[in-house]
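Data first, discussion second: the structure below is written as structure tokens.
Note that this complex is displayed minus one protein chain, with the remaining chains in position.
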Amino acid sequence: MTELQRRLTEFAAAREWQQFHVPKNLAAALSVEAGELLEIFQWLTPEQAAAVMDDSENAHRVRDEVADVLAYLLQFCTSVGVDPAAALAAKIERNELRFPVPGRGAGGDAG
Amino acid sequence: MTELQRRLTEFAAAREWQQFHVPKNLAAALSVEAGELLEIFQWLTPEQAAAVMDDSENAHRVRDEVADVLAYLLQFCTSVGVDPAAALAAKIERNELRFPVPGRGAGGDAG
Amino acid sequence: MTELQRRLTEFAAAREWQQFHVPKNLAAALSVEAGELLEIFQWLTPEQAAAVMDDSENAHRVRDEVADVLAYLLQFCTSVGVDPAAALAAKIERNELRFPVPGRGAGGDAG
Partner (left out) sequence: MTELQRRLTEFAAAREWQQFHVPKNLAAALSVEAGELLEIFQWLTPEQAAAVMDDSENAHRVRDEVADVLAYLLQFCTSVGVDPAAALAAKIERNELRFPVPGRGAGGDAG
């Protein structure tokens, strides 16, 4: 993700958009784009939603909105100095303690 | 991101949560978590927002919500078979054509 | 809604919260609260979602989040000087032209 963050930073700098890319604006933009991704699904049944990629127009929209969400998430992380992969790895470790797998002992895998 | 996607898939499978992790639910959860990240900033001035990581409690909340957003984005991508890094790389290339840098010729860098 | 807007304005003024209640912050807070309402439904099947009010704890959460969404919507409208009921009435009229009812002539009800 570091390489994508670098490309996004260069892209914004070349267009003098960095003045807008402050944490509060980027958090708002991330939320807006997540809404645009959800919009694709809002009237679909769970079954229709599961088949969303079968329609090429919808598939393009999904990829486009995923890209926008990831772009603003990475730019947000750059703006606050957070490493997103490290943050997620730490959270997975916390969640492994918080939500133990049924049937596994505290010492590790029950298998 | 592929490794994080694999860990998230295993985490959900071990807890039998995959039944809930369908595209529509994951798009909704992603939007909800993006809202929780924005909540940290909603009453802050731009200056206070830029200094959000100076407060250790806020810094922890930011890392935690970044992890949640990334987790649901990656799980969403797994559920629809989209490669998020490839989607973003393709979008950056489209945007380089759509938003040309002022002062650069079509042939490349004006420098 | 005018009476509720007045009560919300007095409530905020008495606590000196009006400094925070500027349009951008209120639009962000509205979006955050809409996310909290959606959170109640994110893992539910459509059938479980339709029965959400049968559970008294969920019913309380739904009423509480509806109140928060409406509160920030009304406070946003106060901050920008928009009459929400008039805005919606105008939109319904535009939508009646935009989405004509099948089987009804342009002159009115086909019945």
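Here the chain labels run A, B and C in written order, and each chain numbers its own residues starting at 1.
Rule of thumb we're sticking to: contacts are C-beta pairs under 8 Å (C-beta built on N, C-alpha and C of every residue); 3 or more make two chains touch, one makes a residue touch a chain.
The structure displayed is predicted, hence computed values, not measured ones.
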Inset, instruction - Check each of A:M1, A:A28, A:V52 or A:A87 against the chain that is not shown and name the one that touches it. - result: A:A28
Inset, instruction - Touching the hidden chain in the full complex, which residues of chain C are there? Just list them. - result: 1, 4, 7-8, 11, 14-15, 22-25, 27-28, 30-31, 34-35, 37-38, 40-41, 44, 46, 49-50, 52-53, 62-64, 66-71, 73-74, 76-77, 79-82, 84-85, 87-92, 95-96, 99, 101-102
Legend entry - Residues in chain A touching the chain absent from view: 20, 25, 28-29, 31-32, 34-36, 38-39, 41-43
Legend entry - Touching residues on chain B - with respect to the absent chain: 28, 31-32, 35, 45-46
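Assume only the chains that are shown with their structure count from here on.
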Inset, instruction - With chain centres taken as the means of their Cα atoms, state the distance from chain A to chain B in Å. - result: 2
Legend entry - Sites on chain C at which at least two other chains make contact: 28, 31-32, 35
